[in-house]
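One chain of protein is taken out of this complex; the other chains stay put.
The block that comes next holds chain A.
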């Protein structure tokens, strides 16, 4: 008799109808969004403050570069001594005073520019001032040496080495960032999913043991059916939760930005600076590259590989979680068995982050993308960089093989463990159980 659908249905429904599950599902995205909104609102408060900077330019060389911006106003002081200026600025309570002294030599001048303020100024303001001064003084210096700036600008060249593989796939640096981003997101998602829902499976098995219903159930169904039912049912509940999170998150984001007028993507002065540089044709080219990079990803391959490796990796680990749940009586006893499970997962993420970035097709990345306990994460990170199909296939087959082995192994532990009460088993005992 195949009771698998019945078991899956019960597992799914009890999980989904559970109060704390419902609360978590609804509250988590709300809390997340609320946090983001608060942070955005606060930083907006901070940035909305209009700052007035006073400029005392004794050299008379640079005052014209200071044009008022939305949140930054410039007050050019004239015919006033430095000491007076300081007093004026302090009593007026403006943000600070930029002092450019008068020197004959520009190199000398650059060493003596000062910024006076009550509190230390924000880094972004200083950097902004520095870059303005640098550009202007450089022009002044160039002119002094008789160089035509227009000709100089016209002679500027920009090189963007376009990369192409021998079989004609075009790539670029920005491609790499995209690939990396995708890989990291996929790997991290899998990692989170395994930890959250693996634990959930483990807990529900422990619950069956502590409520002593297990023997009633397995007099009707095979333990392996029960185990698979639990894994699949819980995973479906997890998937439901994830989808709801995405939906609620999306809706809330939209609603909040409309109702409260808080544009979560609000432009901050930093972004204004970015935008200015965007106006630059060079950066515009980069943006185009990025678009290109996105379409350049092997999307079909990515989606299929993501689904396969995600399911494979998740099932592999969740069967181990199920075995742990069966082996112990209560959650506090799980610690000693959790470590060997978390280790390879963390290792996979580290290898993904440090090695795959450096050299996606290097020895280390390649080897770990075949080892089943790390392959789901590492392979998902490698695939955007183009992994031959045969490698993906071999790695996936290894994963499936290991998955079957761990399910068999977990089922053995499960079959014996669910009827064992009272004592915490050692690894040695677990190995013995397999022979029972």
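Here, a contact is a pair of C-beta atoms (placed from the backbone, for glycine too) under 8 Å apart; a residue touches a chain by one contact, two chains touch by 3 or more; residues count from 1.
Criterion: contacts and distances are computed from a predicted model.
Candidate names were "Imidazole glycerol phosphate synthase subunit HisF", "ATP-binding cassette domain-containing protein", "Cation/acetate symporter ActP" or "Carboxyltransferase domain-containing protein", and the UniProt protein name of the unshown chain is "ATP-binding cassette domain-containing protein".
Of the candidate positions A:107, A:145, A:211 or A:363, contact with the unshown chain belongs to A:211. One of A:16, A:221 or A:244 touches the chain omitted from the figure, and that residue is A:221. Listed for chain A, the residues touching the missing chain in the whole complex are 1, 3, 6-7, 10, 14, 18, 207-208, 211-213, 215-222, 419, 421, 432, 435-436.
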